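Excluded from the complex is one protein chain; the other protein chains are retained at their positions.
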Amino acid sequence: MRGGPSAFAMEYVWEEVTLTFSRVPMFPFFDIAHYLVSVMTLRQQLGAVAVAWQNPLVSWFSAMMHCFGGGILSAILLGEAPVKFLENNTNVLLASSIWYIVFYCPYDIVSECYRFPPVKLLAAGMKEVTRTWKIVGGITHASSNYTDAWMVLVAVGWARAAGGNVIVSLEQFLRGTWKPETSKLLKMSYPVKISLVGAVLFTLQHSGTLPMEKHSLMFCYTFFIVVTKIAMMLTESESSPLTPFEIMLGRMLFGFWQNDPSSGPCKSSFNGTGTRSKPYSIHVEAKRRHTKKTE
Amino acid sequence: MRGGPSAFAMEYVWEEVTLTFSRVPMFPFFDIAHYLVSVMTLRQQLGAVAVAWQNPLVSWFSAMMHCFGGGILSAILLGEAPVKFLENNTNVLLASSIWYIVFYCPYDIVSECYRFPPVKLLAAGMKEVTRTWKIVGGITHASSNYTDAWMVLVAVGWARAAGGNVIVSLEQFLRGTWKPETSKLLKMSYPVKISLVGAVLFTLQHSGTLPMEKHSLMFCYTFFIVVTKIAMMLTESESSPLTPFEIMLGRMLFGFWQNDPSSGPCKSSFNGTGTRSKPYSIHVEAKRRHTKKTE
Partner (left out) sequence: MRGGPSAFAMEYVWEEVTLTFSRVPMFPFFDIAHYLVSVMTLRQQLGAVAVAWQNPLVSWFSAMMHCFGGGILSAILLGEAPVKFLENNTNVLLASSIWYIVFYCPYDIVSECYRFPPVKLLAAGMKEVTRTWKIVGGITHASSNYTDAWMVLVAVGWARAAGGNVIVSLEQFLRGTWKPETSKLLKMSYPVKISLVGAVLFTLQHSGTLPMEKHSLMFCYTFFIVVTKIAMMLTESESSPLTPFEIMLGRMLFGFWQNDPSSGPCKSSFNGTGTRSKPYSIHVEAKRRHTKKTE
């Protein structure tokens, strides 16, 4: 009987902590962090400050795309009104205020503060927390209409969490400031990948396949993405913690004939951006040379 | 008591006139003017006549985008069917007939007639009248679903009145005949700006903030845009009557630190296309030089 009560207490504490965590409201602080990180991402783009001074309305529109892109994309995917995000006056005004102080504050006080590492880390960590809430929100919303269609749930959860990247790319493409070569569609970035993993996990949990409570999964997933994000920012490394899993999955699904010399392109192992294999690098280098020549 | 009955009569006449005006049906004549101006805009584009002779279906599709673009964009924003405009058989057939006679009439009779200034002025003036009706229609339609979301009302009213420009740009972009440099998204044209002002005014009226009757506002706004449009066409000037307000608003919102030498890009005053400030012109010239070199 030794350790029984203690294990029970541990479990109780864990239950309490994760339940409390899953009830944390996003509204004022986490949303502010998300808007701040999104608008700062916009500001760090080439020419964004000049656009803000020449045509504030376009800059405001871009900022809203950065802040609410995920919601817009998931609304489009579900055939709902893309302007629905404007219904929430408070959040739009909050995001607009942050856009205003980031771009027009005298002496760039906000940008200077944002450069201070602890502020940046805190904001980035809090933004990652909103990612979990978005995935859960997207899946819950989609499941009211598409109960059994687990692929729809994954798509909507993913779109709400990572769709901002897609919408922003599209918007920049239409404005002419983005070239498809640098496409995030083709080279999936780490946030896009981790959002997909999250959407799959929460969909499995929703359909009852994953033997885990929702609040526990929320806690674990959030813990993982926050720690990973902060670790990646501190070490400034580009290597994603998903790479080993990707390689394993790639070998399982597509790599049976890896060592078969007859099957031409199979020599390159399965990898997206994580680990650049030789053929890909050669291709990129050839492109760079070509670009240099034309310049 | 002097002037009392006269003032009362004046007010009565004003009430009568504006009420009658607000009940003018758009259907045959104003719609024809709108379709005529839209299709003539298409015809004056480079290569449009050649496309019409080589592939009439594509030309017809472009003409429909020019005529019904605003309705399509507002339907997309509200998550409704973009093909809804095809439901109104009469209007589509009317627009198609105008497209047909504009492009295929022997000896280009219609285009020649359109060059005659009074015809052009009348058509342009009548087209501006439809703008008011579109803003009001968009706001009324959106308010049935989104009562309190005033930002949604502004967005839908604006999209219905000025969305044609956006849809047409997108369509030309996809066809490869439009470069993002000349984007109307970035350099908002005068019709786009005045539609935004109208959408804001009618939304304020709708929510009861503006102490004015709907029909009076319709009369005043229409009067203003028609007179402005005709004046701009007669004087062939590009300067918009909104420029002073824009500069004032810009100074109020973004220009506190105008004369502060430390805040770099703030030197350029707030202005879109209206008044080209120095930094912008320099940028444009630099671009032109660069383009010449690469050629």
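All chains are identified by letter, namely A and B, in their written order; residue positions are counted from 1 within each chain.
Here is the rule we use: a contact is a pair of C-beta atoms (placed from the backbone, for glycine too) under 8 Å apart; a residue touches a chain by one contact, two chains touch by 3 or more.
Everything numeric here is computed off the predicted structure, so don't read it as measured data.
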Sole residue of B:Q54, B:T147, B:T209 or B:S239 that reaches the chain not shown, by the stated touch rule: B:Q54
Absent-chain contact - pick from A:M188, A:L201 or A:I225: A:M188
Chain B residues touching the omitted chain (full complex): 49-51, 53-58, 75, 79-84, 86-87, 89, 92, 104, 106-108, 174-176
Residues of chain A in contact with the chain not shown: 76-79, 145-146, 148-152, 155-156, 170, 173, 179-181, 183, 185-188, 250, 253-254, 256-257, 260, 262-263, 265-266, 268, 270-272, 277, 279-280
